[in-house]
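Sharing a structure here in structure tokens format.
Taken from a larger complex, these chains appear in their original positions, while the remainder are omitted.
Per-chain numbering from 1; labels A, B and C assigned in written order.
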């Protein structure tokens, strides 16, 4: 396997991090997912935002901050670029003026990724983007979901009937049979709610909700053991809304809720997911206009790297691929 | 006429400016335009934005900074609150998920204002809001337009066919017969264009475009004399996109173009419009997430006061109203 | 009981959060506390500030960020607006040029609230405002105090004799017999001190000081159990200086001290106070000019909601009120 087959990031020990246009992880920019094991991509769409928009600018800033990430995970020792073929494939098409068009464009884009045999790792955009990604990835059978967020995002409608918003993707996904609710766990949920029964529908479907209070009470290990058991060995999608993290660590987001996860907790939780059958993942709701010194984009980029290591390690284990 | 009839702002020489919830100009909040001569209102909609969203938060921040405005114009001596009944009537309904719904809701809201006999002075929101306002105000006959902006906003479509965006309102308004293009003047236009013929359509309709280079060459007085002559004594709408102002003075906007109008020029130009038959006006594209220390919202609030003085003075002159 | 009797916040699932002038929790603005169970109010005074002023602008920004708060507490299920009558009654009069006048104006304002039978929940302003509030509420008998802060605020004087500052309110309150020092507990105290005996006077009076180190060592539950036992069933005032929270989570304050409470701890501690006989409360020292993306104001608004739930629940329990 040559360098084209397994693209390598620009080495920050050779070329400083501030050099050159920014791509995800300083990887080459490819025009197609063909030949890749993992496709890094942006979905610059925030048309589903109920309050403060701006996540459409997330992918570009996460690219910028991702230039700070080096090649090897300091705990697991995983160097994903040694294991799998991964590159930046640019951004999904979207239509800022049409939710319907955007849902369609995004779904098509991720179908191509899937068709190429690559696992997509996407940066939003607002949380609505997860719906068309799931439509692309889970069209054959419902998948499991590990979902980090301050909000359950299982509301029915907003503002007199809007069904496709960043507060509703997981309701739609369950309704559409894309998710198996019994294999869905939501972690870090908190904040005041619209009404006392806001999460009733999700619970009725079998969704497991772990509030931030549960995380504090049980600790991250127990919560994740539960998650792992819940999703089992089947296909699972991983969705990380950056507002799961406390606003002090991730101020650049549209719907901050105080009292959130620390990045340390988030990293420990993600690392525990080693070995899961992750078919796709996203980091969403990074909204640069509210950020400070790129802090939230750096959180996004680092979590993306954590997830990339999970995916790469699993692919390599499954396939024997990567070991020459 | 009692105080209810002619609402008065809270006096900053008595109650400091930082006291109390912020309404436009510290005026009372009314639930209806009935009984008002001028209705101050917000239109928190930015669904027509092609690049950086956020103008939906404009009305609230302009309200905050408008608490810095005192009651009398230092050049003309006009105290609008002595002349006419003016209040804050809250914000127009909008639907962040539907351009179509929003166009309809805004039109209805401004029809009510018109039906109440009040002149609306609106704060956006992105520039698309001017279209439904014109639909409400100009349904009987086309009106004239004095339009300050960095951009002509007369493009046809975006992103594969979108017709209702903040780059197209004046094309639609001309097509719909809401504006008389021969009585339309655009001032401060600048910045690179999509193609060399971008303004051809507008010019073909008879629109007068005065680039920033024209303002520099001729001076503000000649430009405004031309504008006044052009719109004549008929009904005229006044639309001020804050990006007409240089980004150093108005950084909080979505599509900044360097080399813009100074606020001094803008103020001189607006003051020259004394006596015009202004049937409505707006200040749009204030986008707080990009602002610095409230500077752009203060520009918006101050221009709003300049326009309010124009409208109040004209109403008072026309009607004899205000002189007891 | 009709809607006037129990005002309701604007529903963010119907009308987006960025719409309209900002009041506390999007509640109606009332001109009087009469008829209310709980009166939300601002005290925009920072004349007692020893270092960086600016808290006078706290109430307005907390109002803005409070538009992010929804109606139901996600842990306790309490919807305060179902239980009690609560509204925004605007701001207390103050005099930025006279500490003496301000103390008097604030005291009068809170006496009116008390006379109306409402429990005040105030947003400062600097911490000196708690003194006149206590003068209004505790004139008959000393009350207990649960006080979250980085600083004890029991110094005697500053700068050659100033007795009324934001570093001295609780000393004055104890001297004036407004507080029963044996029922006073201060939590989160930290930071370098003027001298080694700075807290001696307070301790000599019987005040219980729990430093941040105590919180770390014992955990929030034990600390709060102690607080609850200490204040007992009698009347208690709750005062939350936002600088109790770590500066990373609450940068917008005048006297930051590193190593503070997390918001998670603060929320857990407040929730444990369910059932106390709270006769009034405040959140103080939010200073927007030092804030980042409204983060500190959001902390203030969320803590305010936590406290509102405590007060509403207690009133409802006591009175049977709210259950129709």
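The rule we apply is simple: a residue touches a chain if its C-beta (ideal position, glycine included) is under 8 Å from a C-beta of that chain, and two chains touch if they have at least 3 such contacts.
As the structure is a computational prediction, the values presented were derived from the model and not from experiment.
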Subunit count for the whole complex, all chains sharing one sequence, 3 displayed: 6
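One rule holds for everything that comes next: only the chains that are shown with their structure count from here on.
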Chain B and chain C, separation of their C-alpha mean positions in angstrom: 40
Sites on chain B at which at least two other chains make contact: 56-57, 96
Complex interface listing, chain B residues touching chain A: 46-50, 52-54, 56-57, 95-99, 158-160, 162, 164-165, 289-290
Residue numbers on chain C that touch chain B, as the complex places them: 15-16, 18-23, 29, 42, 44, 56-57, 60, 63-64, 88, 90-91, 93-94, 96
Interfacial residue positions of chain A with respect to chain C in the complex: 50-52, 155, 158-160, 189-196, 198, 211-213, 216, 246-249, 251-252, 255-260, 290-292
